[in-house]
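This report refers to the structure that appears directly beneath it.
Note that this complex is displayed minus one protein chain, with the remaining chains in position.
Let's turn to chain A:
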């Protein structure tokens, strides 16, 4: 995965709560056996109508949000199915950071493992950001190293992140290689259980 330290980008406000992974990427697109190419299916039924035309009323389709790389959403983002296709689709579409009051557990892990930075802010801070972003062309700078979210008009919020998750993201480490360095311990555990 790619390392992430500091990201500055345009913001898209998605003012909905409990956005589930069935919405992020509907099941008919889970059949591919690759990791790439899921971005075109992101929020498919919200973005496109039954004939495959773009829905004008969906925020991602508004031209001002086209270049957005930071998504702001309501509470409990990513609930439901464990499909990692959801973060794959978000990343492939171009989102690097997602800000919400809370995230579902499995989605949180899946995203971090793919180098998407998930930022939890308080509900009123998220509301403030949704408000500021609602006319488009609103940029934020998210700094993982100092754990802050800032804009150019004085918004400045700190966020918490697990130190280990932070380290993985900052370095873009492959977790499996790290774990395999502990192979002796795994062997020893298996020996112990056998006896």
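The rule is simple: a contact is a pair of C-beta atoms (placed from the backbone, for glycine too) under 8 Å apart; a residue touches a chain by one contact, two chains touch by 3 or more; residues count from 1.
In this text, contacts and distances are computed from a predicted model.
A.B. asks: Can you match the unshown chain of the complex to its UniProt protein name from these: "3-isopropylmalate dehydratase large subunit", "DNA repair protein RecO", "Glutamyl-tRNA(Gln) amidotransferase subunit A" or "Urease accessory protein UreF"?
C.D. replies: The missing chain's protein name, per its UniProt entry, is "3-isopropylmalate dehydratase large subunit".
A.B. asks: Tell me which residue among A:2, A:34 or A:57 touches the hidden chain in the full complex.
C.D. replies: Considering all chains, including the one not shown, the answer is A:34.
A.B. asks: Pick out the residues on chain A that sit against the missing chain.
C.D. replies: Its contact residues with the unshown chain are 16-18, 20, 22-23, 26-28, 30-35, 45, 50, 74-76, 79-84, 87, 102, 104-106, 109-110, 113-114, 162-164, 175-176, 179-180, 182-183, 185-186, 189-190, 193.
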